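Here the complex is missing one protein chain, while the rest keep their positions.
The letters A, B and C name the chains in turn, as written, and every chain counts its residues from 1.
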């Protein structure tokens, strides 16, 4: 059994992974670490876990928290995992980090990301940059299998990159013309309380936010540029809408030459023919976030506005699954040499 | 592998069972029958099932629909399964029925139920009454294992009966004093369209309904009376509130003698000590429907209003799981000689 | 024009009153005081008020905050208004308090309330007790008109008292048999952040809370006992369900003698014949919280469970209107000698 330790276990990312791993045939959670609720069992805080995971929350300094593991998951904010990763790796484990710390593979790229978002531009473990992998299995499967440290993607970024990579690789669109109009459920903001996520303030409300720039833009531009072989720049708008789980990203690009919807669908299906968690549909399919809710799937709906020669992809994921814990388990499987789909083949439940 | 055929496969009960069985190690769905959508694959109608169940919907008269099965599930309205059950049994299968048809074990009890709800009081297969079992495993485990036909409980009934049976058996309350104040999510009404379940009419609304009498009352009174050894009569109020899944039943009874909350908790825990899907809590526990959502658990919160010597139990279930498909799988397991919990040991997902 | 000053203006109670008063023909807000957001205009915090109320938030010590007013509203927690009321009254104004401070008319009753809820039992302005009125106009119209200080009712209390007073006055039920099963939308908890009201934690969840005792019980028992002429004791259960506005209280009492629904409806209609904001219905009416949402109405649905001779009233209000700001304006009208309905005759909007 692969042993998994989670640092920052009590956030949505941590419990998402616990929920998945208690049913996994080859991996199990062995240690939970967090800064709050130390000493309580995780199932006291989240009663639905009772009988499935009753491990105690340990302080990071607790000797028990030093127990060895095969994979150490940092479900922590930026600039936590980057300080601890080298020691974890030296102890023979691999690192999966949920923050922006290991999503970039050069100091320059990290510094650009950090600067734009008001963070210290100096990476604490620069020696690991270049050895790390960007944890989107559909694009970086082999690197994830080999890397000592993997940066799990941002949830919006995941939906946009999966939605546009086939078109970028085929250079279907003008690289300066891309617009990502993204809508997320409220769980995307995590469990931290805020006036804007108080139920009465949110239940019958929707709004755009972070209009000055969202932290996932760098990831999207980097990955699309890699596919395109040329710089891609996007306009990105984040919106929050009153549901819990789900991202719907509507992605637009000015096409460089006319193509029909059917041609684009075929191109997309071919691109993802070895990716079991991506499904491609034409514009007539009745797809919504409920089709991917509580699963690791990304559903892509392709359409072409022929009047103005514009490509439009609608990308649907569950932000806490394919956008977080599901991708994390997919990465853990790859990092541990297990089949990518292990523990993830579930349909979800409707309604 | 146990072969399961579902009649009425496209309702919430049917797809709930499909979602559970595609992950079950010892049982599988082999045939789907319904009146609508004949000829379409179930995964065309419910895209989340794609790759998990792609069986076609068959007409009941279709020769393929006659294929043998070990268990035939009738996820159909009242007075459908009762006509077909004898033939199914004659062919060597067992029957699990989701309607009121096999929830009563005498013609008199059925007639009383049917009359109160404006249905024909004559049961179509009276020979089966008495051989059938009421499908609440926590109370009728042995009978379910043995019976050729099992009536799956009503969702409200399930929550009330589990909530009050230990107290009934111990005669803790005056049998004429019971009040069941039940709140259900909207999925309890099934997928049939109605003005009252149109999203704009429902999203910020709650109301009591069927104040003249709800069809689950008979079941609750019968089961509680059985436990009590004396007639129990209840006042039952159904309310619908704007969530999708979940029943919260607040159950009141005038106590015949003073008892503390701790004493009642102990009595309840003892009653359910061999029932893995019932969890008992004292009044300080922070339990809500989200703790049981998408699982087969029933969570019971015990309290005593000592000022007026009144027992109060709050019973939480997922109406589509413990209240329907989950109990159904629990019954299928028992009917097939498998462990009761097989395919059901999952934590749910939060949030 | 009646001048109204609000202390604690930025909570839901405060803005509810601002929303009502900007349309009132004879009263207007002249001063807003709060502890947070001092110096900002109220419409910066709540942009929907822009152009309707752009007053600044003043600190309580600010000289401008001392400006005279006809009515001073304390939309503050317990034990704030009771200290300041005497000075306000000495300055010639009347006081309307939203907390528990002036809901009781004797030191003993206040001490009982405060003790049960862990508060200091000594009232800070005992001289005002006995001169104050309980601000439920339907029962205390004349006292409210005359009193220098009025205690606005609790939201749950309002729904229960209106629902049971006619039956209490007619002694229809055994005074020890009453159960109040109350369900509230989330706005009832106010704007204070809490993990349990974080959108993802609440959106698909419902639960009972404060099972050990809710602070509104004292009010309900006092008012029902007054009507009955004998002590009435209730079992009270508070539940929170995922909508924003609305209380649905299902109220049960064991009837002392058989009565039909029609007889009870007639008795209720007679009781409320001079109360324009109470509507009485029989059990066949299709009433829900949406019928009273954003209005000052209380809709009462009467039914009798004749099998066990039990009265059942379902009482619907908007917790922020009839349960708070609406009743407040009704009281302000009475205190100012204006027609009770002024500024309140609106239908609400559907859906």
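Side notes on the structure shown:
Please note the rule applied: a residue touches a chain if its C-beta (ideal position, glycine included) is under 8 Å from a C-beta of that chain, and two chains touch if they have at least 3 such contacts.
Just so it is clear, the structure is predicted and the values come from calculations on it, not from any experiment.
From the options A:32, A:71, A:224 or A:314, the residue with contact to the chain not on display is A:314. Here the missing chain is touched by one residue of B:244, B:266 or B:285, and it is B:244. Although one chain is not drawn, the whole complex shows that of A:114, A:147, A:189 or A:287 it is A:287 that touches it. Annotation: of C:193, C:285, C:308 or C:342, C:285 touches the absent chain (contact as defined above). In the full complex, chain C makes contact with the omitted chain through residues 12, 15-16, 18-19, 22-23, 46-53, 187, 203-204, 244-245, 279, 285-287, 290-295, 299, 320, 345-351. Touch with the hidden chain on the side of chain B covers residues 12, 185-187, 191, 193-195, 197-204, 242-244.
What chain A contributes to its contact with the hidden chain is residues 176-177, 179, 181, 183, 185, 196, 200-201, 203-208, 211-212, 233-235, 237, 239, 241-246, 248, 250, 252, 254, 283-284, 286-290, 293, 301, 303, 305, 307-308, 310, 312, 314, 316, 351.
Definition applied: only the chains that are shown with their structure count from here on.
Inter-chain contacts peak for the pair B-C, counting C-beta pairs in contact. Comparing chain C-alpha centroids with the centroid of the full set of protein C-alpha atoms picks out B as the closest.
In this assembly, the chain whose C-alpha centre lies farthest from chain A is C. With rounding to the nearest 5, the Cα superposition of chain A on chain B corresponds to a rotation angle of 180 degrees. Centroid to centroid, with C-alpha atoms defining each point, chain A and chain C lie 46 Å apart. Between the CA-based centres of chain A and chain B the separation comes to 37 Å, rounded to the whole angstrom. A separation of 39 Å divides the Cα centre of chain B from that of chain C. Shared interface positions of chain B, defined as residues touching 2 or more other chains, are 203-204, 244-245, 286-287, 290, 293, 351.
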